[in-house]
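Here the complex is missing one protein chain, while the rest keep their positions.
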Amino acid sequence: MSHPMTPPSEELSHRLLGTVPYKDRLPAGRLLPPVGIIPGDVRSLGELHLLLAPDDRSLPGVNFNALVDWVERVIGDRDLADALRKTTGNTASYVDGCFKVYELVGMRLTQAREIAGQEVLT
Amino acid sequence: MPLYGYAGKILRLDLTQRKAIVIETEKYRRWGGGHGMGSALFWDFCKDKTITDGRHPANVCCIMTSPLNGTIVPSAGGRCEVVGVGVGMYPISWFTRSGFGGRFSTMLKYAGWDGIVIEGKADKPVWVDIRNDQVSFRDAVNLWGKDTWTTQQEIWRQIGIQPETKHQWQDLQELELLTKEQRKGKDQGRTTQKSAILTIGPAGENQTAHASLIHDAGNGAGQGGFGAVWGSKNLKAISVLGTGSIRVADPKAIIRARMVTKEKYVSSWERPDLRSWTRLGGFPRPIIFVRPPTNDRRPQSCQGCINGCRTRYNVGYGNESSCQETAWYGSFARKVAKSPAENTEINLRSADIVQRYGFNSFLFQTGLHWLEHLYEEGLLGPGKKIHSDLPWKEIGTLPFAEKLVHALSAKTDIGADMADGWVQAAIKWGREKDLHTGAMQFSYWGIPEHGYDPRAELEWGYGSIMGDRDTNTHCFNQIFTTVSAAFAFAMPIRIEAEEMVNLHARKLSPYAKGRPEVLDFSDANMYSEAVAQLVRWQQHYCRFFKQSALFCDLKWPDFYSTNTPNLEGATASSDAGEQVFWNAVTGDKLTFEDGIELGRKIWNLDNAIWVLQGRHRDIVHFAPYVYETKYEKGELFPFYMWPCRDEKGKWQYTDLMGRSLDRGKFEEWKTIFYKLEGWNTKTGSPKRSTLEKMDMKFAADALQAAGRLGEEEV
Partner (left out) sequence: MNDSQDRSSGKITRRHFLLGAGALSLAAAVGADLILPDNMLAMPNSEGFLLVDLKKCQGCGTCMMACALAHTGVASYQLARIQIQQDSFANWPEDIFMATCRQCQDAPCVDACPVEPVKANRPHPEYGNVRMIDQKLCIGCQACIEACPFTPKRVQWDHVIERSQKCDLCADSPYLGERGGPGGTQTCVKVCPVNAIAFTRIMPDQSLEESYFVNLRGPAWGKLGMSTK
């Protein structure tokens, strides 16, 4: 997948790698049979990335519209929000959307870590 | 007439007198086994059935097996049932139940016991050493304070069990801690096995609410607070070693039915269908919340299981933990983990923590989010209104997990206020409003919502509130998980909605046979008589087949299966149904419907106990948020798919998110339910006519003497 996003500024990079206040958390869950839907929330892009990491026994629970709004309004990354909006509006399924969001968010985190001089995780 | 399937004796432990007394199983045969027998034994031996705290000395705790334990009945050979008055529920800790798996029940049967009745209180900590018919009370002072794993290994050492996995046969009369008479007495046989031990950890020793009983590394009776019950009795552990055998009525029939199960109902290894729609017939897969830490692992299961749900790895943590205990810290671990591998390790090591402490992690399901909410709102923390010195900033780390569980287990910090129950603590802290807003999602009886929201999956919530606890009976919600997953992946729906409900309805005998509408959870049908019949069926089925006969809740009932040509599952089938196995073991001629009826009797006996404890329909209510807030659409998961009929009566999978329950309509639904059960609709108490028709005059008399018998109604 290639979604050209211009590298973030240093200031934005730190926001991308940081944690938002509790009141700005994004609700997110996980469906794990047979436990059911486990509640949770996300307060950073790093957390979101982990939430969306694929595994074959459970499914992440994220509202894509709420996610796009959160990225734009709370994180303040318009480029990422636009890319997410475009991607999630064009998916074969919810899980396909999760995979694409996972990749996009992963790319953005990598960009941010490079700019911020942090270790780039593989 | 021989008692096929049964050992023939029940062990009654009088901890006060340190006496072991034999009860003949025959007297309780009519209750089947497991929960049914346990309820009947509780009825007979608990001298004060009005108690509402399981730590009361009058409480009686029963650990019960079934005739199927110790045999190869698929996924019924190794479950065990615990009953007694619980600890930590709200507003009343009901007479309740919990179950656990592994090999304890099997070993107990081979030791010659169908169950254990625990009464009284030891003057100081003891553990009970059962080796066949030799029962000893041993000093547990040097075990008290030890975690559940250390305790078990120490008991093995004390008994003289060889520590290696692979070791020689051991003659029971050459083990340790025996008297001269025992060594020279009747030949007790030999074993290659380690004793099966059920134990409490520090949480139970401190009698904190929601303390659990742990067996081996990862089998736990979590709900009900039975760890605290044992702690209140100074009972640390029970160890069982058995070298006997169980006679069954028709061994050929059992073997045949087991082979049929494997060949017909279970996915084939040679032509595997890894996405089969089935409960009984899947592959062994660990139910863990995170990616496995390694592929170097095996599935691990209870005795007799057809496909294990646990795992043992080579990484040194997470062994035998499955399901919710691997999920309780998930949302928080993600805040600190830098990689999926680290996320996995934090979660699985957190599972180890709750196993070792013997603390029921289920409370954290929504409870830890509530505590985090209080912290983030500035209400909880050092010097705050709710004082806590726990390092809340470090939530998500392993050290925090251990400190939190330690505090709750030791009744320190916030653990002191939470020791009697979490809703009780919320009220003490002036946070009752959290039950209205949904900040504290404890839906029923002071227990967290399970993950199947009562506003969506009706039979789960209704069954829980009409009973004694979070029902934790997964009979139907595979409909939700399987179908929702198919929608999520945009994969073909292998069984369409109408066929799905019809497959179920064929087996919902007798109340709902041929009535697919019982599964319609649409807004139009959610307070109907049909749904009431479904709830009745489920509670009765579970009381007998799952909680008394001890068929595993994760595999049974098996309504449908894409492994069979006609999509029918094994439940109630003529070749491998529950009743086939029951009869092959016991020699009974039980029909599937007979089993449901026996479940109804057990359910009624339980309700009689609840009424003596103070139950009245006026307290049978969900937490306020269930009525006052909607189950938000798409917030935690995009959809909650369930078969519903539209206005034209057409079945389709429909999203159940976005609604609340209506208090008034739920009240009406309760009335319907009580009527169907033959309970007085004004109080919810059973009526004499209902009880006597079930040969339970004794219960009617007791309720009448207590002034709580339900009045007859026209």
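Per-chain numbering from 1; labels A and B assigned in written order.
Methods note: contacts are C-beta pairs under 8 Å (C-beta built on N, C-alpha and C of every residue); 3 or more make two chains touch, one makes a residue touch a chain.
It should be emphasised that the depicted structure is a prediction, and the values quoted were computed from it without experimental measurement.
Colleague: If you put the missing chain back into the full complex, which of the shown chains would it touch?
Modeller: When the entire complex is considered, the left-out chain reaches B.
Colleague: Looking at B:Leu178, B:Cys302 or B:Val518, which makes contact with the chain not pictured?
Modeller: Candidates B:Leu178, B:Cys302 or B:Val518; residue touching the omitted chain: B:Cys302.
Colleague: Return the single residue from B:Gln17, B:Asn142, B:Thr179 or B:Asn314 that touches the missing chain.
Modeller: Answer from the full complex: B:Asn314 touches the omitted chain.
Colleague: Could you tell which one of B:Thr52, B:Ser136, B:Gln193 or B:Thr564 touches the chain left off the display?
Modeller: In the full complex, the listed residue that touches the missing chain is B:Gln193.
Colleague: Touching residues of subunit B against the unshown chain: what are they?
Modeller: 70-72, 77-78, 103, 106-107, 110, 149, 152-153, 164-169, 187-194, 216-218, 242-248, 251-252, 254-256, 258-259, 262, 266, 269-270, 272, 274, 283-285, 292, 294-308, 312-316, 319-320
Rule of thumb we're sticking to: only the chains that are shown with their structure count from here on.
Colleague: Roughly how many whole angstrom separate the Cα centroids of subunit A and subunit B?
Modeller: Computed from C-alpha means, the inter-chain centre distance equals 36 Å.
Colleague: What residues of subunit A sit close enough to touch subunit B in their complex?
Modeller: It comes out as residues 19, 22-23, 27-44, 46-47, 50-51, 53, 55, 57-59, 61-63, 65-66, 92-96, 121.
Colleague: Under the definition above, what is the set of subunit B residues touching subunit A in their complex?
Modeller: 285-291, 323-324, 327, 330-331, 334-335, 337-340, 343, 365-366, 369, 372-373, 376-377, 441, 450-453, 474, 477-478, 481-482, 484-485, 487-491, 554, 632, 634-638, 640
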